[in-house]
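Removed from the display is one protein chain of the complex; every other protein chain stays in position.
Letters A, B and C mark the chains in the order given here, with residues in each chain numbered from 1 onward.
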Amino acid sequence: MDFTFTEEQTMMAAALRELATDLCTPAVLRQRFEGAEGGAEERWQRLAELGLFGVLAPLAAGGMGLTDADFVLLAEEAGRAALPEPFAEQAAVALPVLARCGADREVADLLPRLASGTARIAVAHPRNPLVNVPPSPTHWLLCSQGRLALATADGVQAVERSSVDAGRRIVEVSAAGEAGRALAQGTRADALGAEVLARGAIYAAAQCLGLTARMLDIASSYVRERNQFGRPVGSYQAVKHHLASVAVKLEFARPVVYAAATCAAGTDPGSLAAASHAKLAATDAAELAARTAIQVHGAMGYSWELDLHFYMKRAWALSGAWGDRSFHARRMQRLLLEGALPLGPDHTFAFSA
Amino acid sequence: MDFTFTEEQTMMAAALRELATDLCTPAVLRQRFEGAEGGAEERWQRLAELGLFGVLAPLAAGGMGLTDADFVLLAEEAGRAALPEPFAEQAAVALPVLARCGADREVADLLPRLASGTARIAVAHPRNPLVNVPPSPTHWLLCSQGRLALATADGVQAVERSSVDAGRRIVEVSAAGEAGRALAQGTRADALGAEVLARGAIYAAAQCLGLTARMLDIASSYVRERNQFGRPVGSYQAVKHHLASVAVKLEFARPVVYAAATCAAGTDPGSLAAASHAKLAATDAAELAARTAIQVHGAMGYSWELDLHFYMKRAWALSGAWGDRSFHARRMQRLLLEGALPLGPDHTFAFSA
Amino acid sequence: MALDLAYTPAQQRFRSEVRDWLAAHVPQAPLATLESEAGFAQHREWERTLAMGNYGMITWPAEYGGRGANLIDWLIFEEEYYRARAPLRVNQNGIFLLGPTLMEFGTAAQKARYLPKMAAGEEIWAQAWSEPQAGSDLAALRATAVRDGDSYVLRGHKIWSSRAAFADWAFGIFRTDPASERHRGLTFMLVPLRHPGVRVRGIRQIHGEPGFAEIFFEDARVPLDHRLGDEGQGWHIAMATAGFERGLMLRSPARFQVAAQRLIDLWRSHGAEADPALLGRVAQGWMDAQAYALNTYRTASRLMAGGSIGVEASLNKIFWSELDLDLHRTAMSLLGARAELVSAGAPGPADDWLEGFLFSLAGPIYAGTNEIQRNVIAERLLELPRA
Partner (left out) sequence: MALDLAYTPAQQRFRSEVRDWLAAHVPQAPLATLESEAGFAQHREWERTLAMGNYGMITWPAEYGGRGANLIDWLIFEEEYYRARAPLRVNQNGIFLLGPTLMEFGTAAQKARYLPKMAAGEEIWAQAWSEPQAGSDLAALRATAVRDGDSYVLRGHKIWSSRAAFADWAFGIFRTDPASERHRGLTFMLVPLRHPGVRVRGIRQIHGEPGFAEIFFEDARVPLDHRLGDEGQGWHIAMATAGFERGLMLRSPARFQVAAQRLIDLWRSHGAEADPALLGRVAQGWMDAQAYALNTYRTASRLMAGGSIGVEASLNKIFWSELDLDLHRTAMSLLGARAELVSAGAPGPADDWLEGFLFSLAGPIYAGTNEIQRNVIAERLLELPRA
């Protein structure tokens, strides 16, 4: 039992933060919001150079062979930077699930290419209808009821959609249940689809942690500097308490997301509960952070010129992605009432780690 | 259309406030909490002398023949004082409903005695299982499914119960559906029972308004005087904002309760919605006031010595009386979704006034 | 008998008249956004239509182009207006804020010059209060209007000016005594926006549209009669204008009642898959909109009986802004995965709610932040000591 991260784990996250500091600045996000490419290719290349697409890939596929405990801080950093690309979707949703289908020849060929970032995959799931696509996608992983399919990019009909979060490029897939070639069907496909959803939810949650921290930073910096009525806005107790409440939410969402990452592959009730709990706790924190950050900025927070809105909008978008609040809340309620989830103080870690 | 009270209405309320200032002091409440009678008889007499039991009674029964619009401020004052006796239950729940059964000889005889306070009635309803009984009750009004009955005090088996609000004396009735003599049965009884419940809810709500105002006064006074860290506690912005939020709740609960009083006798969907809305809004305000008042008092608010807890406890007790939060919330949800309640801006007063 | 909540026959007749007129005149197709030049022109045209029906500002006295209607009539008018889904009022700064201010503080010549064109929808007004360093703290403003012979020379930078992008005129306060501090030395000015030395630049808001503008005054010269009231009286007049803003006219309950009604419809279409807790929030939204409407009638009755509006304005501001936010947050939750969608062009329900949600985030901020309003309530209503 050890609930701390290793130095290796935090250093890998620091490397991603450094990358983002160079290539995912607010200025770059602004370009994305204006419709430009905003350095997407370069970011993808640099992620690939750092080997980050392969963190969870088997050594045999050229990956690092690490675990979700090693990935979760990376997703948090991606969130902190509002990274536009579906990095977690490729590296920590599609790849580990595809790795379970490694007996399939095409999949076996694809895994090293996904791990190196030369292949680029988008992931559709009924609970994630608006798909964040990588720049120049090569493949699709398509989940639908009783079917898990792999498709090449040209084998999928996707329509572009416009989001309040213009940082990402989202599309909607039509006839996802018919496109591509089935890798699994029936209950096996549903089990793999459930893992896709759990992974999507957990890493969306991790991104929300990073977004929350970023918004809290932006807001705290602003109120330290901004003066009204002769004193810094941040010296008013009401402003302090608003921001402190965000800090509390963040502090207690973090361990929930980290714990969920350790059972990202689990399908037992405890693991499902952990994933839903993570999604709910982290999106709640991010939504509170957004609401609070704009409030303490005053009219300034409402302007396009400030960077704050890039992060707020990502938070709102992720809130609905990979199972919205209703989906996870209802699932959690069901799990708590059904009796399969062990309750009580001796069952804090009632999930398959 | 006039949403103000007349001078007569406010003066009558002022008279009750004066009575309470004499006879329903915190010292008296303290006696009640210690198990003593605490001047109950004298209060009842004085209420009778002022004619207040007869406000809604017909002139022919020796009453004032006034309307619920004239009574609602009286209930609010009863709440402000945490009046222990079931004044509203006799004067504004039982009496107007019994007046509809005036063809019954026993009822016709009873009405003037209720209006003068010489008879004293307790009211049981399935949604109000814990009944606040008057000192030396003479009668019971018993509502059960398909039956509205009148009983004499000795015809009812009631067991004393102990409440966190020891100001009132509450009992639970066994076999309410069999005691006494039926005045109405079937759908007519149910309609009268529904009016009993609506009236009980509306006047419990009105009492909660008064309780909220009282707790807000107590807390505001305390924080004006109490110093910590060299300045009044009430000068801290966090304390200010807590109490201001209570003031907002109170301001917007008031018109809801007043409007509901004007349709206390209604059985149309708008009137039922108004009653449930009143109960929810006023108990929410009172619960927030209680929580806030104790918080701004610090440890002091937690002590028996301070008067605050008399009012907090009444608020908690009334919250469950005459339909608890769940009952009214579900009824409101049903009314909003069923389609019988007209919605939209041109239907603000969609109840039978 | 008071606490009489039935409409009089005259009030019922007035409602019917308004309903009939709106049914005949409200444009069938939604107008383009106020934040585009074309849309602004369409809204201007609608103001002219309203004025022709004598519905432009029914509470104004007849001499200034109104009907002298009372506040209950105003509420009825607004209920019907929102019920008919009639367009946003581009003229609101003029008719609700500057109009009453001019009636109270203007000279006869000023009233004659400005009010009829305002009433006719011919001149549209912008607010010009805030400055970059004077947001919540308005007394920190620095823009100057220095007297020079028969004119004032305006210098400075106003911001968060609503409607200014396409409006004709703006009103605001300027420092006529450059050495003065805080509330002193300020003067209320009326300033043409298409004028030498006046430059307007739209501010993109988080939804990407320029809902506000900045106004740069670079030695803009206006005649002396563009001053309202006396020199140094600006703060006093501005507070009166702010009083009108906090009054009952601007923030109609009807708006929230319509939103609550739409939210119930949204539950009907999306509730089957929703967290049951959201139904509670939907119902709470309706109840709060209803409470706001009832309280507005209560305040209107009180004002008509000779009362005045004081700290109630702060209670109102908090309540409607939090209500609006709650309604839209609930809608966003109900829309779930699709809440983020902007369906540019064709407005779908998600689109309306998303735009409304973004707008609702501003509610607790503008017209005095809710933090400031809570201070006001604590200090004025509850008599708590200042820090």
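To be clear about the criterion, a contact is a pair of C-beta atoms (placed from the backbone, for glycine too) under 8 Å apart; a residue touches a chain by one contact, two chains touch by 3 or more.
What you see is a predicted model; the values in this text were computed from it and never measured.
Chemist: For the chain that's been dropped from view, list the shown partners it touches.
Modeler: Within the full complex, the chain left out of view touches A, B, C.
Chemist: Given the contact definition stated above, which residue among A:15, A:247 or A:265 touches the chain not shown here?
Modeler: Of these options, the touching residue for the absent chain is A:247.
Chemist: With the missing chain put back, which residues of chain A would touch it? List them for me.
Modeler: Within chain A, the residues touching the omitted chain are 1-6, 9, 67, 69, 72, 216, 220, 223-224, 231-232, 234-237, 239-241, 243-245, 247-248, 251-256, 258-259, 261-262, 277, 280-281, 329, 332-333, 336-337, 343-346, 348-349, 353.
Chemist: On chain C, where is the contact patch with the chain that was removed from view?
Modeler: Residues of chain C in touch with the missing chain: 275-277, 279-281, 387.
Chemist: When the complex is taken as a whole, what residues of chain B touch the one chain not shown?
Modeler: Residues in contact with the chain left out: 127-130, 161-165, 227-230, 236, 238-239, 291, 294-295, 298-305, 309, 312-313, 316-317, 319-321, 324-327, 329-330.
By definition in this document, only the chains that are shown with their structure count from here on.
Chemist: Among the chains here, which has the CA centroid at the largest distance from chain B's centroid?
Modeler: The most distant chain relative to chain B turns out to be A.
Chemist: Give, as an integer number of Å, the spacing between the C-alpha centres of chain C and chain A.
Modeler: Computed from C-alpha means, the inter-chain centre distance equals 40 Å.
Chemist: Quick one: report the Å distance separating chain A from chain B, using the average Cα coordinate of each chain.
Modeler: Taking the average C-alpha coordinate of chain A and of chain B, the gap between them is 52 Å.
Chemist: Touching at least two other chains at once: which residues of chain B meet that condition?
Modeler: 236-237, 241
Chemist: Residue numbers in chain C touching 2 or more other chains?
Modeler: If we look for residues of chain C contacting two or more partner chains, we find 371, 374.
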